[in-house]
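With one protein chain removed, the remaining protein chains of the complex are shown where they sit.
Going by the order they are written in, the chains are A and B; count residues from 1 in each one.
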Amino acid sequence: MNEYSNNQRIPAVEMRDITLRFPGVLANDHVNFTLHEGEIHALLGENGAGKSSLMNVLMGLYQPQEGTIRVFGKEVRFNSPKDAIAAGIGMVHQHFMLVPTMSVTENILIGLDKPKLALNLKHYDEEVRHLAEQFGIRIDPSAKVWQLSVGEQQRVEILKILYRGARILVMDEPTAVLAPQEADELIATLKGMASQGKSIIFISHKLNEVQEVADRLTILRRGKATAEGIGLEGITRERLASLMVGREVIFNMHKVDREPGEVVLQLEQVSAVNNKNLPALKNVDLCLRAGEILGIAGVAGNGQSELVEVVTGLRECEGTIWLDGKDIANKPPQVSIGGGLAHIPEDRIGVGSAPNLSITKNVIMKNFESEPISHRWQVNYTEAGRHAAELKQKYDILAPSVETQARKLSGGNLQKLILARELSSAPHLIVAMQPTRGLDVGAIEAVQQLLLDQRETGCAILLVSEDLDELMALSDRIAVMYEGEVVGVVDGKEADLNTLGLMMTGSMRGPGSCPPEPAAAGSQEREG
Amino acid sequence: MRLQIVKRSEDPPKWLPIATSLGAVVLAFVISGGILAAVGADPLQIYRYFFRSAFGSWGAFSDVMVKATPLILIGLGCALAFRMKLWNIGAEGQFYIGAFFSSMVVMVPLVDVNTTPPIVTIGLMMLLGIFGGALYGFIPGLLKAKFGINEIITTLMLNYVAVFWNNYWIFGKWSDAGFQMTPTFPRRVWLPRLADLAKQNPFFSGMTLHVGVIFGLIVAVVLWYIINKSRWGYKINLIGDNPKAARYAGIDIAKNIILVFMFSGALAGLAGMTEVSGVVHRLQERISTSYGFSGVIVAWLAKLDPFAVVLVSILFGALLVAGREIQPSGVSFLIQGTILFLVISSDVLMRYQIRLVNTKKASVEEAA
Partner (left out) sequence: MNFEIMLHAGISTGTILLIAAIGEIFAERSGVMNLGVEGMMLLGAMAAFKTAYNTGNVWLALLAAVLAGGVLSLAHALVTIHFQADQTVSGLSLTFLGTGLALVLGEGMTGLNAPTVPNFTLPLLSQIPFIGRVFFTDQNLFVYFGYLLAPLAWYYIYKTKPGLHLRAVGEKPAAADTLGVSVYGVRYLYTFIGGCFAGLSGACISVAITPGWYSNLTTSGQGWIAVALVIFAQWNPMRAMLGGYLFGFLRRLLLDLQGPAMLLGLRNPFFYDHNLVFFLQMLPYVLTVMALVWGSSSARRKRIGAPAALGEPYIRGERGL
């Protein structure tokens, strides 16, 4: 709490009885939300709980069917983000809203009244530099955005808002893309801004982070507020979690101890470049045995996607990748699929499914060329439908019929569809990237259980996740990636958040990967 | 009360696409009629004339089917390419190259036309027409697959190249006594026509409909089978819906882009061959009256359905036949453009519902 927090003063934002409906969805149901001046107010909730909707209402992107909004005591009605910005509200979106081909300053100037005609970038570069210094933000105003790191891009977003003279900042899950240490830095900046009188709404679904940053919090569950502006003193993590998900959450999965078997997957000196032709993987060595889950930890963008892509044949690389003794490096996906590799992609809608095709056509995606689904050049859709119906029942996919289009499934059911397709091929190796992201708690448990079941049957699993709790609960070993390198492999049982965090930011190195010796995981050395 | 446009949460009813397409056609005639009336013409009289010159007699209808034949073939090729979101608007060029290749049989000549059995010569012309079209489809396909180059532009550009290529031959080496055309091909290499039956049955005399239309119908059935039953069709649909998913599923996208482009080009090439061998009986300037572009529109109007392509082609064939005969000359272009505009506008009805609602009750109804 700081000098600006004062409940008696006029609140910076007061949203009352906000109700927002979309066809078939009640996104916000009579939600109240009050933000005091100079405070950091956390908005907590699961994905789909209505946090973003509520903030989009505040930003004027959506118009609520009911409810009133007051900003510094004055009732407002925003029809576009322009109105919200004019009222002193700015939002840093989860996906950055920056134009990559433009410079930092150009991005900041978009939508402003001044300059009217000629840009005179030199003058404005200077202004931006000045503003950044005032809040202790390091940035080169003339750099093109596509050249900046994720953390720097976030700073551009914050500057964009500050430049507009915003007094109210909405941060939509700002730490999701940052390393723990970077996140700490951001939180310090935010606290500094709050002490200078800025009011900040901090959207998150991470309990520990909220406890660290927020003065007060509001929790949303399925569009309703389950806590309105409560203080944080004396409230336990378990209590917060239950307000968020509506029941007590079990934080530890049940996992059977199991001796790993033969080596299934082995990477030797694998290097690759990313889409911008920059090195993304550097001499990666990894090995993975049957009946073992190898977790891959790391801040987003440190080579995890590229790692998954080279293993699944979607990206070219140097080095060798052995799958059951066969080199699959630089072989098209059909080779690894034939070799018993199942892939649960990060992007369920963009990569894992064909949204406008039926469930049937989605589940036969990988076996449509084998009997009995097809015969010679012809697909037997009767057989395919039968296969789909079987999987739909076995994996409990909720949909009217197997003819339903994939895009009409909820996130959880779509993920079950993908798992059904991938697991039904009896794989030796599963490569899963963020398999539970964006799912509700029930679905998360189901997906995690399915992975553990596969481990039981002797399947090797490469699990990439940004959720360290999930990694620690599921993995036998955790490999940490930083700037395209595996900086260490730790035993799943002995891993702790602090060590992983240090390794994820490159501040510490652990032992190498193969062969896995549980004893080695304990003796980590510091570097530098 | 006010009008409200809401996004559909359910699929639109099955009859709606057909109804809107028909509605668009009717409305296009009404709007074009309005424009004609505005410039002082009598739209009703024009339409009456229109209808008579297209459907007034069996002979007229035979002419319509002659015009519909290349549209069917090109429309089918476009429909397949569009299913994979490949914008082949180069059917015009593929048509010309197909026509050129099949003409080679007679003009080079590749066989002795007078001694070779007609079925062999015509068969060879078909093969070469198909080959030429496929070859010309291969170029943009390869550029798209290997370099990611926008196929709209390459196919458009290649259309012009094809026209100049043909001009080089018909103005020069193959010119018939300095005219911008080749000499008329011997009757032996003409595709059989209904008029050939006139001796047996005078009813057919003067009917120019040739067997090319049967090729079109056969291809429609084959294409329906490919799209709905075959592995290749499944791959095409998957790539069309989500290329990333297709690649993830182990499908070679580059190969299929090239194959589909070649298939699409082959059909346009075959259309070129039927036009040369079945209609004009020689290679000449402007053998295509924008068939390539009309084919794009046909495919789109037919919502990429092979059988609908046949029906829409007949409608457009009628427009072309009638358009030849009436003044002002742009009427058929005008109607084609208007129809298509209305159809793509009406697509919005597939995604959104327009409802008349009572403002006060609206929110309550939606919540329910």
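Convention: a residue touches a chain if its C-beta (ideal position, glycine included) is under 8 Å from a C-beta of that chain, and two chains touch if they have at least 3 such contacts.
None of these values were measured; they are calculated from a predicted model.
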{"item": "Residue in contact with the excluded chain [from A:M15, A:L44 or A:L109]", "value": "A:L109"}
{"item": "Residue among B:I89, B:V106 or B:V279 touching the omitted chain", "value": "B:I89"}
{"item": "Residue numbers in chain B that touch the chain omitted from display", "value": "35-36, 39, 87, 89, 143, 147-150, 152-154, 156-158, 160-161, 164-165, 167-168, 171-173, 293, 296-297, 300, 327-338, 340-341, 344-345, 347-348, 351"}
{"item": "Residues in chain A touching the chain absent from view", "value": "56, 59, 61-62, 80-83, 85, 91, 93, 95, 97-102, 106-107, 109-112, 115-119, 144, 146, 160, 277"}
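We take it that only the chains that are shown with their structure count from here on.
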{"item": "Length of the line joining the C-alpha centres of chain A and chain B, rounded to whole Å", "value": "47"}
{"item": "For the chain A and chain B complex, residues of the former touching the latter", "value": "21, 23-24, 26, 65-66, 312-314, 332-334, 337, 343, 345, 347, 350-357, 361, 364-366, 368-369, 374, 377-379, 381"}
{"item": "Chain A-touching residues of chain B, taken from the complex the two chains share", "value": "6-9, 229-234, 237-238, 241-242, 244-252, 363, 366-367"}
